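Contents: one structure, followed by commentary.
Excluded from the complex is one protein chain; the other protein chains are retained at their positions.
Each chain carries a letter (A, B and C) given by its place in the written order, and its residues are counted from 1.
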Amino acid sequence: MPEHLIPTHALLGGWVAVGLTLFIFSFLYKDNPLFKTGEHLYVGVSVGYSVVVVWYEVFIRLVWQEVTKGNYEPTIPVMIGLLIWTRFIPRIAWLSRLAFAFVVGFGSGVAIPRIVSSYILKQIEDTVTPLVTMGTGGISMSFDLANPQSGINTIVLLVGVFSVLFYFFFSVEHRGAGYVAARTGVYFLMIGFGASFGYTVMSRMSLLIGRFADLKTFASAAYGYATPILLAVTVISLGIWEKTRRRGDEP
Amino acid sequence: MTFLRRQLPLAITLIMGVTFALQYYIPHPISEDAITHLSKWMQIISGFALVLGLASLFQVHATKIRRKVPGWGYSVILYLAMLVTVLVGLFWSKGQTRVDGLQTGFGWIYDYTMVPLQATMFSILAFFIASAAYRAFRARSREAALLLAAAIVVMMGRVPLGQFLLPWTWDITQWLLNVVNSAARRAILIGVSMGAVALSVKIILGYERSYLGGGKDQ
Amino acid sequence: MKEFARRMISIDRRIIFLLIALATLLPLLHPFGLPIKVSPEVRGVFDHIEGLPKGSVFFLSLDFDPSSKPELEPQAIALLRHAFRKDLRVIGMTHWLTGTALADSIFVSVAKEMGKEPGKDYVFLGWSPGTGSLVIAMGQDLYKAFPTDYAKSATLGMPVLQGVRNLRDVNYLVSLAAGNPGIEMWYVFGKDKYRFEMGGGSTGVMAPGLYPFLRSGQINGLIGGLQGAAEYETLIGVMGKAVAGMDAQSADHFVIISLVLLCNVFYFVLRGEKGRPANA
Partner (left out) sequence: MTLVSILLLVLLPGAAFAAPFPLTPPEDVRALDTPNDAGKSISVVWKASPADSKERRVEIWMAEGGANQAKLEFKKITEFASNTRYIKPGDFPWWDQPAPKGDHYGKVPSSQAFPIEDGKPYTAKLVMRAGDQEVSSPVSEAISRPDWFNLAQINNLAFVLAFTGILLASINAARRNPHMYLRRIAGLDAVEEAIGRSTEMGRPILYLTGAGDMGEVPTIAATVILGEVAKKVAHYDTTLKIPHRDPIVMAVCQEVVKEAYAEAGRPDAYREDFNFFITSDQFSYTAAVDGIMMREKPAANFFMGSYFAESLLLTETGASTGAIQIAGTDSDHQLPFFVTTCDYTLIGEELYAASAYLSREPVLVGTLRGQDFGKAIIMAALILGTALATLGVAIQSDAVNYVLDLFKDFK
């Protein structure tokens, strides 16, 4: 592939990206200065990025542009926002409490009915469904496990929700029937966690695949073999660091 | 003074909380207007709150550099990275990562440092999962055994090779996710939500005050 | 036997690191291309978009940042390709500050590929703070919440937003989420009140927790992780990064499953001994 296809800034970018990726991967060997550098660079850049975005999106877009248009409403939240910042000045730091009270009060109030609606009532509503259906042949119950809405699955769901709720019920001893219910709850929980476990493994592997796919791209001739060259450099650096460190440790 | 410091914040929380909890049940335009304005305000206020978080990070590393604690050099790196990003972002690229389809300096920093760093940070967990799979994921109890069995079925059922070798894992995975997992998750959701409602109620009524933090006389 | 088990269980973990690296790398270099089966969850989202008439308003919220790029970027690309192919009007945004530029570049690159113009066929609003409050603000008045888009053009009067006053005028909304703020937040503060139809896509980590919402119809479809993205790519017939990664994913899962099984075999062999299998 002709090299001139990749502009200089992208070429440089590719090398930087590969280098930083390998810095982070070096943690697999052990915690080391290359990794720490990468980690701190990451925090620094993301804080810097956030500052710039907040500046433009909040202070310019939502406040300054509105005020210059003659809409002075944003000055009220700006005042409250400034109160939050009094936290930096110990003598009047208590003023920030007024702002927090405002924000937290609003947040809590807004949350209550919405949580009840979406996370409690709606969930009960969907769990409480008839186990049987009325068809032409009279009442029947579906035992089709493949259909999540079938009668048998409705029972499984009901038993599951009930027993897990019971497991987290602290006012009675788990004895007798309670023991059975709580154990059932634990088994449901464990299968649920198992599914999460499988999915989390899947997720992490996907991330690795994504990184390797990028490294593969940058390993091409068009990028000047960035990946293999920088890999060698990283390994050698780690070797040197290990040597100097040992020497430093011994005396 | 104590009124201003102690009772007034609690009163504000109470009024705001009750008002905006009730707002939900009131469809009248006046109530709609109130939430429209307030939500817009909150948008701006959260911008200020974000700065608070960033600033505290700033402080932590400033202290490290000042006291020259071991590893303070990394804090310097952090500062430099931040400074360069802010300067490039504010003064050179004017907050734009792209102008007329062309990458700006700010965009370059984002694409070639932040993206690979952040993406790689969590991809190393893949390696640790592998090593933990070999050394730590043991069926040490009946519960753990059940968990691992479910996990293995899901791991098989969710990838093409598993579906190809053992097609039944697909069906079982679907059932586990849609029925058993849904049940467990739903119960957890209901439980956690009750906790969240209880916390909100306690905040509004002044039983819970840790969010006020800061300053003395707590 | 026990001696062997003891020695096996205490091998250097870097050997396992190497194993997983190879299992990822080799299929990427030499894919074997297994067929991908589509689940009803993913089909839910696809079918809904497929059924939308031309010019419908499709809202795509990319609620993630670069740390979940490998999983959610392919989902976003596949959804956008589908929406643009169906000539929907697309509105994009993100609730994740550090994901803003990434979300923008996804929109720009897919739009370019499909010959779509900003302002006319789609708009990327960018990021704004507030999460739940922001959704309420958009539900009441989109133009107050986002006076300008990410490229700093005024949103009011944009051809793509014609007839759109607030979230009530959105026909379908999909949130691709790596955590909170994401799908649940969009439901609680958005769909619950403003009544648009909604679907979701998420990282694998999040996906199992979203099934209660899928069951109750609070979301009408769910794209889970890279596998979900691969299924969507299969549905629209344009293979991308997700399908390309599935072979490596298969290999990785098999390595992990084998490791877990081995680990437990050794554990049971050693369990009879006094104390626990110690010392790595």
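Following the convention adopted for this analysis, a residue touches a chain if its C-beta (ideal position, glycine included) is under 8 Å from a C-beta of that chain, and two chains touch if they have at least 3 such contacts.
Everything numeric here is computed off the predicted structure, so don't read it as measured data.
Touching the chain that is not shown, out of B:Met16, B:Val51, B:Leu117 or B:Ala151: B:Ala151 (per the contact rule at the top). Across C:Val205, C:Ala242 or C:Ile256, the single residue that touches the chain missing here is C:Val205. Only one of the listed residues, A:Val45, A:Val78, A:Val156 or A:Met190, touches the absent chain: A:Met190. Considering the whole complex, the residue from A:Val161, A:Met205 or A:Ala219 that touches the absent chain is A:Val161. If you put the missing chain back, the residues of subunit B touching it would be 21, 24-29, 32, 60, 71, 121-122, 125, 128-129, 131-132, 135-138, 140, 143-144, 147-148, 151, 188, 190-192, 194-195, 197-199, 201-202, 205, 207-208, 210-211, 213.
Residues of subunit A that touch the chain left out of view are 27, 30-31, 35-36, 39, 112-113, 116-118, 120-122, 124-125, 127-136, 139, 149, 154, 158, 161-162, 165-166, 168-174, 189-190, 193-194, 196-197, 200.
For subunit C, the residues in touch with the chain missing from this view are 10, 192-193, 195, 205, 209, 275-280.
Keep this in mind: only the chains that are shown with their structure count from here on.
Contact tally for B-C versus A-B: the pair with more C-beta pairs in contact is A-B. Among the chains, the centre nearest to the mean of all shown protein C-alpha atoms is found for A. Centre-to-centre, using mean CA coordinates, subunit A is 6 Å away from subunit B. Contact of a single residue of subunit A with at least two other chains is seen at positions 28, 46, 49-50, 53-54, 57-58, 62, 110-111, 114-115, 119, 123, 148, 157, 192, 195-196, 199-202, 205, 207-208, 210-211. Looking at subunit B, residues 38, 40, 42-44, 46-47, 50, 110-111, 114-116, 118-119, 121-123, 126-127, 129, 133, 148, 151-152, 155, 158-159, 174, 177-178, 181-182, 185-186, 189 sit in touch with two or more other chains. Of all the residues in subunit C, the ones that touch subunit A in their complex are 14, 17, 20-21, 24-25, 28-29, 67-71, 97-98, 100-101, 126-129, 132-133, 136, 147-148, 184, 187-189, 192, 203-205, 207-209, 212, 215-218, 224-227, 241, 244-245, 248-249, 252-253, 256.
Subunit A meets subunit B in the complex at residues 9, 12-14, 16-18, 20-21, 24-25, 27-28, 36-60, 62-63, 73-74, 76-78, 80-82, 84-85, 87-88, 90, 93-94, 96-106, 108-116, 119-120, 123-124, 127, 145-146, 148, 153, 156-165, 168, 185-202, 204-205, 207-208, 210-211, 214. Interface residues of subunit C, counted against subunit B in their complex, comprise 9, 13, 16-17, 19-21, 24, 34-37, 39-40, 65-70, 97-98, 100-102, 104-105, 108, 112, 128-131, 133-134, 136-137, 140-141, 144-145, 151-152, 208-209, 211-212, 214-215, 225, 227, 246-247, 249-257, 259-264, 267, 280.
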